[in-house]
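A short write-up of the structure that comes next.
Heads up, one of the protein chains got dropped from this complex, but the rest are sitting where they should.
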């Protein structure tokens, strides 16, 4: 398991591929589900030009590790990694990448979704967006679907 | 949209990252869900040493395109790519990679799972496994969960 | 006036061929073709595509169609 918080730009697919190559589990996992969250230029009906992501050093890592551990126990997973960006973030940058390795596809996909939802609802991160009208703290994460916002 | 059938070994994360960089949609997608299916060394309680994957040139591509098109219409997706290996396959090789780009995470993740399930149940591919006892055609795909096989 | 018939996977191995060209006859259905070639009824679990689209065993054919028989798919 790997949980990393970073202030640097990262290439999510390189990080996932690198972690996978360190696993030495070729032939054991048949399924890898991954999710990458990136910074959009639009939120809550307003153009966004930049973002600052604050976290709680210590608690954030610990809490994400707990989320991953719970998922490993609930589904039958071989490994999990989460990397999350903090600090000043630009449009298009990856914010979070999750990788889940399992023998079977259902376990990998369901666990990936679950880890993401837990992370979004529980892990201590706070986004402050930069718009033309100034800065604003994001109050709540969206539901995750376009349709529910229409 | 990109659908590719290949006889060559491919690096799934390179393919997904490359396709994403061709999209020119930075700032529009907030969510990328991906799935990579790899060849395991075990299936149906038997050690597997290699595999041959047959397909129906023409129909296979066409049918996967239809599956992707249906997903694009059902969820609110920005783009989809699927790459699928055929021919002789070794342990640990990627067999399929799916990438789904959307504004929101729920759309990306649900569509990715749906595309995979449709592909596994409908796309014309047939696996023939090599075991110590000889070759055997795979009769049916598994349910996708470890627990359902216990 | 002909129909191309393709076989995949275990059916390709069992028939020992990947393709047949058969004479088209007016009113022919998919299962008629199977019966003509295999000399027995078509098992219900055989999948069928006509011109690369899934179809039913009782679908009618027309001259020039490409018909394919194959077992349950196992990709992904």
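Chains here go by letter, A, B and C, matching the order in which they are written, and residues are numbered from 1 within each.
The definition used in the following text is that contacts are C-beta pairs under 8 Å (C-beta built on N, C-alpha and C of every residue); 3 or more make two chains touch, one makes a residue touch a chain.
Here the structure is a predicted model, which is why all the values come from computation and not from measurement.
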Partners of the unshown chain among those that are drawn: A
Per the touch definition above, residue among A:40, A:84 or A:104 touching the missing chain: A:84
Which residue of A:6, A:69, A:90 or A:121 touches the chain not shown here: A:121
Hidden partner interface residues of chain A, rising order: 37, 53-56, 58-59, 62-63, 84, 95-96, 116, 119-128, 137-141
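Operating definition for what follows: only the chains that are shown with their structure count from here on.
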Distance from chain B to chain A - Cα centre to Cα centre, in angstrom: 22
Distance between chain centroids, defined by C-alpha means - chain B, chain C (Å): 27
Shared interface positions of chain C, touching two or more other chains: 76
Residue numbers of chain B (touch at least two other chains): 37, 116, 120
